[in-house]
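One chain of protein is taken out of this complex; the other chains stay put.
Right after this comes chain A.
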Amino acid sequence: MGCGVTKGGEFHKRYDKDGNIISVRISAAITIRAAVLIQRWYRQYVARMELRRRYTWNIFQSIEYAGQQDQIKLYNFLGYLVDNFTPSSNERNLISHIFRENEVCRDIEWERFFDYRHIEVPDIYSGPRLTFPLNADQAADLVEAFRSKQQLHSRYVLQLLGETWKLLRVLPNINRISTCHSKEITICGDLHGQLEDLLLIFYKNGMPSMEKAYVFNGDFVDRGKDSIEILLILFAFLLVYPGEVHLNRGNHEDHIINLRYGFTKEVLGKYKMHGKRILKLLQKIFSWLPLATVIDQKVLIVHGGISDTTDLALVARVDRHKYVSSLRPPKRRISHSVRASVDSDMDEDLVGSKYSILNRRRASLTYARPFPARESFQHRSLQDFSSTVARTMEEELEIRRRQAAMTRPGYSMSCRNLNTSMLSPSSSDSLDAFENVQNEWKQILDLLWSDPMIPDGCVPNEVRGGGCYWGPNVTEEFLNKHSMQLIIRSHECKQDGYEFCHNRKVLTIFSASNYYEVGSNRGAFVRLGPDLVPYFIQYQANSMTREMSVRQSLRRTEHSALKVLREQLFAHKSDLMSAFQQHDKENTGLISLSDWGSAMSQVLHLDLPWRMLRSQLITTTTDDMLDYHNWFRNLAIKEKSYEHIEQTLLDTLYKHRSTLETIFRIVDTDNSGFISFEDFRQTWKLLNAYLKMEISEESINDLVVSIDTNKDGNIDIDEFMESFRLVDKNMLERGKSLFMRRSEEYDGPQDETTNQPPQTPTNKEGGFLAPP
């Protein structure tokens, strides 16, 4: 009797009056066998999940890092634009906006630029009204206001930024702090515009105060949607507690990177009137952010990492504000032709100046008259450098370096390609100075962009396009040389929010939870006391993730990763087709699965386990052979209006869509969200020439006409970019995800802002698209 198992009990059945078994007592041996069986199964199941988790992670990381290489393309393209226009043309001024250095000696002019006093705050404004100097209550109120989704008025934003700039200017390149003053120091990693995570950190750990010191280790902005709010909070606390709050610059504190990764767009969207000014000021502020923090002379905190040439003494001496963007090394002072002065900038932007907004509305890459640009453009080519531009020696060097960089993108930023043979002896002084600048630039790049690797050594970081991969021996040498014991860095997303490597001498701390997708990872922060022993706190914003099981989290993340991967496949469709056809010489339309795998890794250059992904990406095969035309058809369908457009054109557009979007936003000088028909055509033509593609005039014209759906001569940038979402034919037909086998277990993609399930089939999250 009874319901427990007794060891050594006999096999014994009890029946009810109908002859049904109601209980069975079984022998211990059978119990053990049953247990073993279940255990074996369960461990097998867990192993399969683990495998999927690993390669899902790999997908996200590969694509993220590969995407950063597009930054180099953008940089090169913009450089090409600069090179190919005469000094007198309007375009040059526009492009040089991006590349301008901020002159130190013109501080007074900059203070004028920060002038907020003429901006009026309407009575109806219910957000925080800041008074300076700020106090702790105001900082706390600011946090509360942002938590309630309020927006700080641009007047206060500019005022706050102005005060921040004044403070940052007097800070050293390397903050040196000590645990003896505030007992414990809290270090946070990447936040990437995820306000919820910062609020969670403050909730768990308390806000900064005299007793609570914080170090924020860079990458405050981009990707997430509340980057400006995070910045304002951090700057406010910096102003209130300058001795306790320390900010390190990250690689995303960079205006060119911001153009691509969403911060620029966010600011312009939230601050329609003064957004551009705010961005200009932030450009300056970013360049003034300190580069590193050292605790008790023993722990180095830096955003990326180090290299085998990192020299903290040198880093402490550089003029860090000269290095405005990682993607543009500083030009030498001698060459003036590229830069407009700060003065002319300000004149353009100050409200009430003689250049009104209306006059500048049509300033663009084209000339004021609609068509002549086209003819004159046609005479230009990538090779045609010498025709109209007078160059200095330095500019020539720059161009050659960039030319070399175009063929070897990975080396463009971290190697010096000085063509010494073309220099005469008298220019050797300027060469030295140039080398110095290059060297300093490399030091900073290494600090902000590097990643640790497992083997010994130090190699350029070609995946990211900047900084190095550094090994345990480099860490060892560095720590010995500087008498330190630990490097704390961020820059890489980690599933548990933090991770040690190099024999626990390097710690990665990452504070943006759910970075790739809801449920993908936890965030963490670390506390150090006088014993310098790290103490971690992990968290995950979004209450829903806590209720999801590991399995559901994995499903969701995997679904996202595969969606992202399919977009990549689609973007490389032409190349993949060629590769498939290579394996299908007899044109049967079929290739083996093994050949499919080879083609994928050959074309995509993504280090992924293609064999494993096969089952997720291919659903029907006949006799182990894949009908690749059909496979592509199932991958996506195009928008009806584009059906007649050449495949190659669409593919190329798709592949470069991020770069295109960035350029459009630059061209859209008044931030209206629209660019003219003509500007779009010109931009596209320039990209076409730069990429040396063979796309006909008619194709481009057709494309432009079909995009301009309301026929008013303007193209809505957002709408245009939206049309690149993929639609999976199978998804539409079956109303169910291709990858979810048991949809009842899966909550489905959720709209993150409202936590409501999306309305299918036209929601964005699931990759569906309603025709515009």
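One rule holds for everything that comes next: a residue touches a chain if its C-beta (ideal position, glycine included) is under 8 Å from a C-beta of that chain, and two chains touch if they have at least 3 such contacts; residues count from 1.
Convention: contacts and distances are computed from a predicted model.
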From the list "Phosphatidylinositol glycan anchor biosynthesis, class H", "Dynein regulatory complex protein 8 isoform X1", "EF-hand domain-containing protein" or "Alpha/beta hydrolase fold-3 domain-containing protein", give the UniProt name belonging to the chain omitted from this structure. "EF-hand domain-containing protein"
Which of these touches the unseen chain: A:54, A:183, A:504 or A:633? A:54
For the full complex, which residue in A:35, A:121 or A:433 touches the chain that was left out? A:35
Missing-chain contacts mapped onto chain A: 3-5, 21-26, 30-48, 50-51, 54-55, 58, 454-455, 549-551, 594, 609-612, 615, 741-742, 745
